[in-house]
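The structure follows.
The complex appears here without one of its protein chains, the remainder shown in place.
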Amino acid sequence: MSHNTFGHLFRVTTWGESHGPALGAVVDGCPSGLRFRPEDIQSFMDKRKPGQSRFVTQRREDDIVKVLSGVMPQDDGTMITTGTPISLVIENTDQRSKDYGEIARQYRPGHADYTYDVKYGIRDYRGGGRSSARETAARVAAGAIARLVIPGVTIRAALVQIGKHRINRDNWTWDEVDNNPFFCPDPAMVPVWEAYLDEIRKAGSSIGAVVEVVAEGVPAGLGAPIYGKLDQDIAAALMSINAVKGVEIGNGFGAAEISGEENADEMRMGNDGKPIFLSNNAGGVLGGISSGEPVVARFAIKPTSSILTERQTIDADGHNVDLRTKGRHDPCVGIRAVPVGEAMFACVIADHFLRDRGQTGRQSHQP
Amino acid sequence: MSHNTFGHLFRVTTWGESHGPALGAVVDGCPSGLRFRPEDIQSFMDKRKPGQSRFVTQRREDDIVKVLSGVMPQDDGTMITTGTPISLVIENTDQRSKDYGEIARQYRPGHADYTYDVKYGIRDYRGGGRSSARETAARVAAGAIARLVIPGVTIRAALVQIGKHRINRDNWTWDEVDNNPFFCPDPAMVPVWEAYLDEIRKAGSSIGAVVEVVAEGVPAGLGAPIYGKLDQDIAAALMSINAVKGVEIGNGFGAAEISGEENADEMRMGNDGKPIFLSNNAGGVLGGISSGEPVVARFAIKPTSSILTERQTIDADGHNVDLRTKGRHDPCVGIRAVPVGEAMFACVIADHFLRDRGQTGRQSHQP
Amino acid sequence: MSHNTFGHLFRVTTWGESHGPALGAVVDGCPSGLRFRPEDIQSFMDKRKPGQSRFVTQRREDDIVKVLSGVMPQDDGTMITTGTPISLVIENTDQRSKDYGEIARQYRPGHADYTYDVKYGIRDYRGGGRSSARETAARVAAGAIARLVIPGVTIRAALVQIGKHRINRDNWTWDEVDNNPFFCPDPAMVPVWEAYLDEIRKAGSSIGAVVEVVAEGVPAGLGAPIYGKLDQDIAAALMSINAVKGVEIGNGFGAAEISGEENADEMRMGNDGKPIFLSNNAGGVLGGISSGEPVVARFAIKPTSSILTERQTIDADGHNVDLRTKGRHDPCVGIRAVPVGEAMFACVIADHFLRDRGQTGRQSHQP
Partner (left out) sequence: MSHNTFGHLFRVTTWGESHGPALGAVVDGCPSGLRFRPEDIQSFMDKRKPGQSRFVTQRREDDIVKVLSGVMPQDDGTMITTGTPISLVIENTDQRSKDYGEIARQYRPGHADYTYDVKYGIRDYRGGGRSSARETAARVAAGAIARLVIPGVTIRAALVQIGKHRINRDNWTWDEVDNNPFFCPDPAMVPVWEAYLDEIRKAGSSIGAVVEVVAEGVPAGLGAPIYGKLDQDIAAALMSINAVKGVEIGNGFGAAEISGEENADEMRMGNDGKPIFLSNNAGGVLGGISSGEPVVARFAIKPTSSILTERQTIDADGHNVDLRTKGRHDPCVGIRAVPVGEAMFACVIADHFLRDRGQTGRQSHQP
């Protein structure tokens, strides 16, 4: 992985800033012969799109994805991939023209403003430039292509924690996830979060969150130890999402607290002659290689640093200043990170599926 | 990162199995002109070496590192790097000859035995082969070279949790870390862990742990957004260590629970005209770029799956079997992961230091 | 290098087909703070643009480059790079709508039609799809950015051979290169080529050519042996250009015919205290590292396979057919390869400049 590209055989390069004319992704290494409809991409874009509820930024973007290369359009409106790079472009339509004067020179505490300036000596301050979460739109588009590569794999994510309010895992209902503005799988938690986030939002404050991603149907055998482990690449992919501060696989940090007896997932042969794991503490990855069990990861998102409360900071000239951030921000960026987490998962698994196929010659290791 | 190599300009490739004739690393991209003594490497090897206390595996290995290339030996016993690849080889001397018959065909629950077999169709079952933690000896040797590249950076790690016993951070004393067999920074916790681990060890059981790594002196400006973020590469590097199930930066999962006001590290100009952060919730990384603050990460290690208690599993022929693992194992692999975490940190920071120097032309961004 | 990306620190990813809506490049790793005018890119595009004379394809394309990211537009019309990926897009405006029926199913002898079909099972037959020389427009745009990175380096190319007609090197005049439609540095050869190519063109035939590229001002010390040699990367970059079948550095194949005495470039200290090479048989590269002398390479371009003469071939259904290619083709694709060769050179040298700076910390090795 280098700079703005990730993946080894299925490679995604993203480009673009929050308030430039457009942003996009080039998906390289996608196999040929995969058929899709433009709306197959769009449905994922819509999940991430701003302005969907009062709990996310009120910026208005249609996030229509244009496919500029790598496909042969068919008469029935579908597109078939040709094996050449797929260029996906999303125009920025709602860049409010305003005076950025203050933001242009002052560093939001907790934001990348300062570090970009230190590193590059120049910074696109308009809407956060490249450090804006808007970049993740390109990831979601790429993730939709990645899903085509692994049709037997179901990748879903949900928000499992906002602030200190965690869902009750016993209530987990996948169908519920699309029924509320939080991608919450626990119906009982929805009203709690609603009230809590309204409070946060009205205060001009923000709050952190945790997202859980689950991939079912991942064949056993994906992952390339030692330094191309499946869970390593998942960790990198999730940590690259804006505002993410922690990643865990399976039991994660919980694994530190338990004994070998509790942690090791026992096995038995199933009635169909296939191996069965009696538990999945490992989160579907052993020694960096998928076990055939669902691959499960969680990632923690910090609260956005764009808040109304005045905070101490400095400006580019080295003066102390106090700054409050106005504008249209997400009270909980974790919400819109849900489809982004899914997209990154899809890209990593598609990449490892192709890598494994190259290395072992098998289409799938699942018996 | 691909297969068995990590890093972009400072690149490390490791090879070798637990019970083969040797294992090693090739360090590529190390700048020329760096001087070191063989014992500079050895001191780090000794920290990771097995058999140092009753709390780690009783395998006996000297772990002497031979430097086969990439250096000019000097008359005074030092070596100077020449800019060509540095080949580091460590012989395996204590591979007990024994009958591996049972282990060769049975899958330890929670271990990579099963997944290696599914992926490759063949597996070096002797001592765990490539999936053995013995591979990390090569990382520690490489990490010692990495430290030469970033002489102004101090990288230290400590064990902060074993099972549910967490250190008291108020007691943190770096000097204490080398005074006990646990790399524990809290003197008060040492006897607690000692008693607890003795119990675990006598029961033939195992337990998880958490390691914290801190890098001080990292110049601001390291990291290459979006997909070569410093924290992303740290997450990947730590997750690639055997048995690691979670990684967090700065506040980590704690960031999910707090508000934007609590989380955003405020800034002020210091008396010396340099920017000061009033807190370091970010763990030294903002937007994937180092801020100049200490870079802080933690990783969770699961309990080793090699335990004495009988566990249900299957064998390579698809039969149900019950397995107990005899042999010389670590009751808490987290202990020996401490120098490994340091080594991975050193490699990532050295790599990003060189990358940043290439991209920006500056030796250091610190004012 | 993988698929559609080349370079290690200065990385270029191109995408797009001949008759799709657009094509482009993403330039990643360009340092920040470089200032340019849109016309700085456009002037290079114009050299490669079709329709400039009767000796090149009559397709009409303006080849206007849109810069969609990675820059901050300034009030004076210039742009400053920000260190983030630069997305360059060129719209296809002259895709003639026509019936591709025959070409869609028949393989032009000597063309990539057959191999794309074998590999991918599907092929964008419209104008050659991704295998069209039109892809090189994106390279030229990227090359213009690369030149910003190495302002002290002058990269020029010229056509030195068409068919068996070679220029007289004693007549070499750089100023002449832009005065004729062939990029020919030998004024005496221009009328010869003119008459010769008119003949070829009228016959609906085509002819091969040789391009020479010279980079002056390359500092000594660029190149990363053993497998990132400067000349190796140049060879790869030039060989990746459509229709190129051979690459040589310095004396090239001529080096096979001479003795060590004739070949080895002697050295002396100059009056200014700097080393002088008394000859440059090496073409500016020794052991894969630049010597400070001009870097000189030549590449051979085969005649385009799109010719009017009927040729034996097969179609996708496995039938024998005879095919003549109509359409607007270059009688000598070597002509338009001249600016492409320059662009590839610029990208490779910019990449190695950044890599070397990362590895050694020096801005330039030239005393």
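Each chain gets a letter, A, B and C, in the order it is written, and its residues are counted from 1.
Simple rule for what comes next: a residue touches a chain if its C-beta (ideal position, glycine included) is under 8 Å from a C-beta of that chain, and two chains touch if they have at least 3 such contacts.
Here the structure is a predicted model, which is why all the values come from computation and not from measurement.
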Of B:Gly33, B:Gly270 or B:Gly318, which one is in contact with the hidden chain? B:Gly33
Among B:Thr5, B:Gln42 or B:Thr78, residue touching the chain not depicted: B:Thr5
Looking at B:Pro38, B:Gly51, B:Gly83 or B:Gly254, which makes contact with the chain not pictured? B:Gly83
Spell out, residue by residue, where the missing chain touches subunit C. 1-6, 8, 14, 107-112, 114-116, 118-121, 130-131, 135, 161-164, 200, 205-210, 220-221, 223-229, 231-233, 235-236, 238-240, 242, 245-269, 273, 275, 278, 281-283, 285-292, 300-307, 309, 311-314, 318-320, 334, 356, 360, 365
It is residues of subunit B that touch the chain not shown, namely 2-5, 8, 11, 13-17, 20-24, 26, 28-29, 32-33, 66, 68-70, 72, 80, 82-87, 89, 119-124, 129-130
Residues from subunit A at the interface with the omitted partner, ascending: 8-9, 29, 31-32, 83-84, 225, 354-361, 363
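What we mean here is this: only the chains that are shown with their structure count from here on.
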Min distance from chain CA centroid to global CA centroid: chain A
The distance between the C-alpha centres of subunit A and subunit C, rounded to whole Å, is 38
Centroid from C-alpha atoms only, then distance subunit A to subunit B, rounded to Å. What do you get? 26
If a residue has to touch 2 or more other chains to count, which residues of subunit C qualify? 8-9, 29, 32, 83-84
